[in-house]
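Sending over a structure as structure tokens; questions will come in a sec.
For this depiction, one protein chain was excluded, whereas all remaining protein chains were kept in their positions.
When the chains are written out, they are named A and B in that same order, and each has its own residue count from 1.
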Amino acid sequence: MAPVFEYAPAPESRAVVDLAPSYGLFIDGEFTESAGGDLVKTVSPATEEVLAEYTRGTAEDVDRAVRAARKAFETWSALPGAERAKYLFRIARVIQERSRELAVLETLDNGKPIRETRDADLPLVAAHFFYYAGWADKLGHAGFGPDPRPLGVAGQVIPWNFPLLMLAWKIAPALAAGNTVVLKPAETTPLSALFFADICRQAGLPRGVVNIVTGDGATGAALVAHPDVDKVAFTGSTAVGKEIARTVAGTAKKLTLELGGKGANIVFDDAPVDQAVEGIVNGIFFNQGQVCCAGSRLLVQESVHDEVLDALKRRLSTLRLGDPLDKNTDIGAINSAEQLARITALADQGEAEGAERWSPSCELPSSGYWFAPTVFTGVTQAHTIARDEIFGPVLSVLTFRTPDEAVAKANNTPYGLSAGIWTEKGSRMLAVAGRLRAGVIWSNTFNKFDPTSPFGGYKESGFGREGGRHGLEAYLDV
Amino acid sequence: MPDAGPAPARGLTRPVPLRGLYSRYARRYARLVTMPTTAPAPGSTASAPGLADVTASDSTLRLFLHGLPGVDAVGLEARAAALGTRSIKTTAKAYALDLAISMVDLTTLEGADTPGKVRALGAKAVRPDPADRATPSTAAVCVYPDMVPAAKEAVAGSGVKVASVATAFPAGRASLAVKLADVREAVAAGADEVDMVIDRGAFLAGRYLKVYEEITAVKEACGTDARLKVIFETGELSTYDNIRRASWLGMLAGADFIKTSTGKVAVNATPANTLLMLEAVRDFRAATGVQVGVKPAGGIRTAKDAVKFLVLVNETAGADWLDNHWFRFGASSLLNDLLMQRQKLATGRYSGPDYVTVD
Partner (left out) sequence: MSERLSVLKTYKLYVGGKFPRSESGRVYEVTTRTSAADAAGKGAWLANAPLASRKDARDAVVAARKAFGGWSGATAYNRGQVLYRVAEMLEGRRAQFAREVAAAEGLPKSRAAEQVDAAIDRWVWYAGWTDKIAQVLGGANPVAGPYFNLSSPEPTGVVAVLAPQESSLLGLVSVVAPVIATGNTAVVVASERSPLPALSLAEVLATSDVPGGVVNLLSGRTAEIAPALAAHQDVNAIDLAGADPALAKELEVAAADNLKRVLRPHPVDDWTATPGLDRMTPFLETKTVWHPTGALGVSGSSY
């Protein structure tokens, strides 16, 4: 037996990130103190180390931010598109320049592996600003009439799973279209948005165009309900999304919602098996499964169930879980104690309901929030873990016999965000893709994102699209 | 059971039941062929236990090879690229560099090769870094058949193997008789390993049984002492599906190693085609119990790349292949870069080309 090829620790240096002990709110171009909001600690989910303190913004703070954004809107929307474009190009460039720093920061605050922040999050963040920068002076060609107008002040509430990327998805199209924004980052991951404020400073963005109000659910609710907000964009849970939809009912606020999912990843018997296994792994273990479009339900054709599961388990035993800053880490920490508790409870329920639980042997660090990659086999449509979004590294495996059955099972959910299809038969891929009720279909691939590609859900996964030409519609008065 | 050609000695006395991913292909063939129910006698025709019948005829072989799972090129290349981002540092790097050195088939395959050149190469293979005796020897030197005697002499007593290319390398465009004569000459001269090329023309024309029979004939000519490496010239096979089929074809025919390329065409070893072949040997062992080695050759020039290939091995086929009995690099200039990196690691200074030997 050959000696084992042990990878020595390869930690990314955190010296590139200079954290202040505490942060105020970024309103009207400067960091300001809150009117009465207290300071909250944000911790590294991998170690529970306190990284910094940030401000819990109050309704009063939100109002101040909205007023700043309203004031800035007059001049920002009146700027020639070409000028707005140049600001966005500048932001994109500064993000590229500071991408190492931001990747490390994001990994610290979120717990996701540096491999992902470095190779996925940050490149996509920069690409998103580049893409929408180019739209700013071409809005008349976007298919919304010759001179589409911005909406005004956008109130944006983003989640903790891709903090900076979700910021980019929200802010880039809003600014390109001529809106100004008040953005509330997630409670557990406020830091990259606060660093983005500094990027706005370096880019010379006019004051008030981007305002960052950190805080919790109450802060977000105040923003969504603010009467002078013209547009609400939210990415997060379906439950909160419904509450927001009720809040804006009867107003003139335009609303887009990017919510939960329970994506089906369908593997046919003629799939390119090795790539399918990679796709399954990427589908549910990317970002510890804390992805709204995760392929959390594996629908595998019964005739190849055992083969695919064997290959999958073999592959999972090579996943490396641990220090997110280590460049060889595949699986990082769960973002918060709260999320870990939810994942744990749902996985326990899966077991209690009779599904068979499996995890590769892997040692979990003693501090921080960790959950081993987990596969449930013998899952049926009736199991809770086949229906509820777990938002963690937990895969539920179901079987099907025919393409019809696969489609029926895939669609049998209130969600409709993503789905995967694995087959080497082109006509079957197209037929199945045509019948799946989901906004993003990945065939022979999974979890691919691009600023030019519209993203968003059917049914209870929300409405509106982010990305591409379609993503402009949410920020234009059309 | 139809005769499937001469059999290599495998040391396996009974067929291993098909298992894992490839059992379904066997199921697919159950209607066409009879699965072996008894142990083949030593020297019988069962080259790959449990899969012998797929080589019973041209049509069964074709059905089997075309029934292998397809390869999605983008996904395969993405996986290879992702593994290439592993960061191998300090102790892991030291281990990997030494392992890589020990896996090099130090190669010279030039029209201008001379006994003198081959002797120098042999000396280098035995003691790659004269300044550091702890440096491992390479696995082998790889030469043309007529250079085998010179190579044997150069590495005598060292444990370094002599590999000879054969079968009208690199094109393979010769009659079987000529190819076999080529092999016999190399073996007679003492070659420990034979690196044959397959008939790509026959493969691309769909004449899989011809390719198969040629490999089994060469295998027979190798006898029990010389290990057989089968070169597919992946750059000419052109598609990943073909490479997967060729890999299985080679393994079914008794290859001890499957090897990417000759180094003589535009596209040689790549991360993706090597990854694919590693998947093939992994799956073949799962299906038959027989372990086959992999040799990427041509185009791997830096230590950094070589270490990435070792990551491919480690995370695809697994630790069982992290040994020069099962994995080789067909290379020449790679060795010096490995040595320079090794010196850097030992001394903390960057080395330079004047501190390694030029051959």
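Definition applied: a residue touches a chain if its C-beta (ideal position, glycine included) is under 8 Å from a C-beta of that chain, and two chains touch if they have at least 3 such contacts.
Everything numeric here is computed off the predicted structure, so don't read it as measured data.
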item: Chain not shown: contacting residue from B:165, B:243 or B:317; value: B:243
item: Which residue of A:70, A:100 or A:242 touches the chain not shown here; value: A:242
item: Residue among B:81, B:168 or B:319 touching the omitted chain; value: B:81
item: Missing-partner contacts on subunit A, residue numbers; value: 127, 143, 238, 241-243, 245-246, 249-250, 252, 257, 259, 414, 429, 433, 436, 438-445, 448, 450, 452-456, 458-460, 462-463, 465, 468, 470, 473, 478
item: Positions on subunit B contacted by the hidden chain, ascending; value: 72-75, 77, 80-81, 84, 234-235, 237-240, 243, 266-267, 270-273, 299, 304-305, 308
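We take it that only the chains that are shown with their structure count from here on.
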item: Centre distance in Å when subunit A and subunit B are each reduced to the mean of their C-alpha atoms; value: 44
item: Residues on subunit B engaged by subunit A in the complex (per definition of touch); value: 20-21, 23-24, 69-72, 74-76, 78-79, 85-93, 95-96, 99, 279, 310-311, 314-315, 319-323
item: Subunit B contact footprint on subunit A (complex, rising order); value: 1-10, 115, 119, 269-275, 278-279, 303-304, 307, 310-311, 318, 327-328, 424, 444-445
